[in-house]
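Heads up, the thing below is written out as C-alpha cells.
Note that this complex is displayed minus one protein chain, with the remaining chains in position.
Chain lettering (A and B) follows the sequence in which the chains are written, and residue indices restart at 1 in each chain.
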Amino acid sequence: MYKIKVKIGEIFAKEWGKRLILLFFLILMIIFFSINADKFLSIKNWELLVVNLTPVGIIAVGMTFLLISGEIDLSVGANLGLSSVIVASLYNNGVNTWICIIAVLIVGLFIGIVNGLIVVKIGVNSFIGTIGTMSIISGVAYVITNGLAIPMFSDKIDALTFLGLGTFFNIKFPIVILIIFYLFSGIVLRYTLFGRRVYQTGANEFVSRVFGIKVKKIKYINYMFCGITASFSGLIVSSLTGVGMAQHGSFTFMLSIISSVLLGGIALGGGKGSILGTFIGVFIVKVIYNGMVLLNTPYYYVQITGGAILLIAIMIYGTKTGSIFER
Amino acid sequence: MNYNSNKIQSAFTKYLLRNNVVLLGMLSLLIIGLFLSTNTFATAGAIRTILINMTQRGVLAIGVSLVILTGNIDLSVGSIIGVSSILSALIFSIPFFSFNPASTLFGIFIVLIIGGILGSINGLFAVSLGINSIIVTLATMAIFRGLAYTFLGGNILYITNPFYLKIGRTFIGDIVPATVLMLFILFLLLFVFVERTKFGRNFKVAGANEKVAFTFGIKVKNIKFIAFIISGVLAALSGIIMCSQIGAGAPEYGKEAHIDAIIIPVIGGFSLKGGKGNISGLFIALIIIEVFTIGFVLLGWSFFLRQISRGVILIMVLVFDVIREKKLIQVQ
Partner (left out) sequence: MNNKKVVLEIKGLSKHFGGIKAIDNVDLKLYDSEIVAIVGDNGAGKSTLIKMISGVYKKDEGKIFINNEEVKINDPNDAKICGIETVYQDEGLIPILDVASNLFLGREKIQQNALGKIFKFVDVKYMKKETIKLLDKFRIEIKNIDAEVRTLSGGQRQAVTVGRSVYWGKKIVILDEPTNNLGVKEQKKTLDLIKQLRDDHGMSIIVISHNLYHVFELVDRIVVLRNGKIIGEKIKDKTTPNEIVSMITGLVSIQN
C-alpha cells in the first residue's frame, strides 16, 4: 500500500505528470462517452458543449486568479443568478441594452468588493464568508423573482442577444469570447508583474508582505475580477437561455467551477496553477456533464458525480505542496 | 502554586459568565423587541412553535459544535438530514418496522447508523486523509443530497407509523413537546462529556493545539473522526425528529441547515479555529436563533427574505468571531 502511494507520488510530483494524467483522463472520458452515447461526437454537440462551457470557463478564470492568490469565492453561482435576474428585469422594462450590461457588471464588481471587504479587510475565512454572501445574494435573487423565471422578450439583434447567440465568422460568439479571454488572462498570469504578484501572494503571504508586496490589494483586485466574471457570465447565460432566473446560479453549478479549477491544477492553498490547467479542467468537467446528460442520467446522479469529482480533485491537488500522496 | 490555579479558575468562571451575560442580554433585548412589535409573540402558540423547532435545530447544533470544537466543520449535516428523512419514510413504510415500539426503535436505530456511516465518510476524507474539512463537507453536501434523491426521485413520502409519529407529537400540557426533554438530556450529556469526562475534555485540547495534544498522548485523529460520526448520527436524529413532526419524509429537507450549523455554535462561543466552546452558550445561542426565526415569521417576512437575514446574521457572526479572536490576542 505504501509502495503504491510512493509510486503515485513520484508520477504526480512533476507538474507535467499531473497534466499528462489529466489529459489522458480527458481522452478516456471522451472515448467512453462516444461509445456509449450517440451524438456525442457530432460537431453540433461539441459546439453546444463549448458554448455551454463558456459561462463556467469565464468564471473559472476569475476563480483561478483568486485561488492562486490564496482565497476562494463560493458566491459566484449566486452572483451569476442575480445578474441574470437583474438583466432580465431591466431589459424587459425597456432599459437600453448597454445600460443593462453595464449595470450588471457594476453589480458584479460591487459583490466582489463586498466579498473583498469581508475576507481581506476584516479577515473572515474566505470559504465560510463567501458561503454567507452566497446565501444573501441568492436570497436577493429569489426575492426579486419569487422563485419564478423572467423571460426576456426581444425582436431585434442587439448587444445582449448577440452576446449569446451571435456569430463571428461562423463561430458562435461565446466561443470567441472564451478563446480571447483565456488567451488574455493566460498571458497576464504568466508574463506580467501582476501575475507574478498573484502567485507570490498565494505562495507565502507573510514573506511577500515583508518584501513589500501589497498582498491585500492583490486579493481585493482578484475578488473584484472574480465578481465581474461571474456577472458577465450571467449576461451570457441570460442571452443563451433567454431567461433570467435565480436558479441559474445553482449550488451544483458553483461546485462544478471549483472542481474544474482544482482539476486543472490550482492548489487550494494558492501559489500553484495555470490558465492552461484550468482550461483542461473545465473541459473535463464539462465533458463529463455533457456525456451524462446525453446518457439521460437523472439529475441526482449528476449531483453525486459533481461532489465526487470535487473530492477526487482535491485529493490530487489539495495542497500547494502537492497531492495527498506526496505528504 | 495552588492560589494561582484558583485565580485562573475564578477568572475562567468570570469569563464564562461574562460571555453568557452578553448573550443573555441579547436574548432579552430580542424578546422585548419582539414583544413590543408584534402582538403574536407572547402567545402560547409562538412559544410552542419555538419549542417544536428547537429540538430539531438543537440536536443538529450539538453534533456540529463537537466537530467545530475539534477544529473542523461539517457542512454536510443538512444533506444528512435529507438522507435520513427519506430513509425514515422508506423504512417505516415497511410493515415490519411499524409493528410495535420496539421495531420502530429498531428502524430508528438503522437510520441513526446510516447517519453515522455518512459521518464516517466525512471523517475518512477530512481526518484520515487529512483534507480540509470545509471542502470535504462541501463535496459530501452535494454527494449526500444527490444520494437522498436516488431513493424516490424528488418525491415526498408520508409516514404512518403511529409510534414514530408520537415522538414528535406528544406534548406536555399542550405546549411543551416531549422532545424538548430529550434535548435537555442531550445538552446535559454533552456538558458532562465535554467538561467533565477525561475523554471529552480531550476534544477541546485536540482542537486547540493538535501537535501539543498529540505529544501528550491524546489520539487526535481518533477524536476528530469520532466527532464527525457523532455529527452524522445527530444530524440523522434531527431528520428523524423533523419527519416525525411533519409526518413525512422528503429528500429536500434540511436545505439551509448548514447555515444554522455555523451560526449557532459561533454565537454560542465556539471558535471556528477549534478548541474553544461553551455548552451553556450554545444553548442560549439556540434560543436566540429560534427567537430570531419566529420573529421574522411573525413580522411577516417571506421565506426568501428570511434566507437573506440568516445570511446576514452569518456574516455578522463571522465578523464578530474574528474581532473576538483579535481582541483576545491583544489582551495577551
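Keep in mind that, in the parts below, a contact is a pair of C-beta atoms (placed from the backbone, for glycine too) under 8 Å apart; a residue touches a chain by one contact, two chains touch by 3 or more.
Owing to the predicted nature of the structure, the values given are computational and were not obtained by experimental measurement.
Asks: Which candidate, A:Tyr91, A:Tyr199 or A:Tyr220, sits in contact with the chain we can't see?
Replies: Candidates A:Tyr91, A:Tyr199 or A:Tyr220; residue touching the omitted chain: A:Tyr199.
Asks: Please identify which residue in A:Met29, A:Ala149 or A:Ile213 touches the non-displayed chain.
Replies: Of all options in A:Met29, A:Ala149 or A:Ile213, contact with the hidden chain holds for A:Ile213.
Asks: Can you name the residues of chain A that touch the chain not displayed here?
Replies: 188, 191-194, 196, 199-200, 203-204, 207-208, 210-213, 271-272, 320-321
The rule is simple: only the chains that are shown with their structure count from here on.
Asks: Name, in rising order, each residue of chain A that touches chain B in their complex.
Replies: 74, 118, 122-125, 127-129, 131-136, 138-140, 142-143, 146-147, 251-252, 255, 258, 268, 298-308, 310-311, 314-315, 318, 324, 327
Asks: Which part of chain B faces chain A closely enough to touch in the complex?
Replies: Touch residues, chain B against chain A: 73, 75, 125, 129-132, 134-136, 138-150, 153, 256, 258-259, 262, 272, 302, 304-305, 307-308, 310-312, 314-315, 318-319, 321-323, 326.
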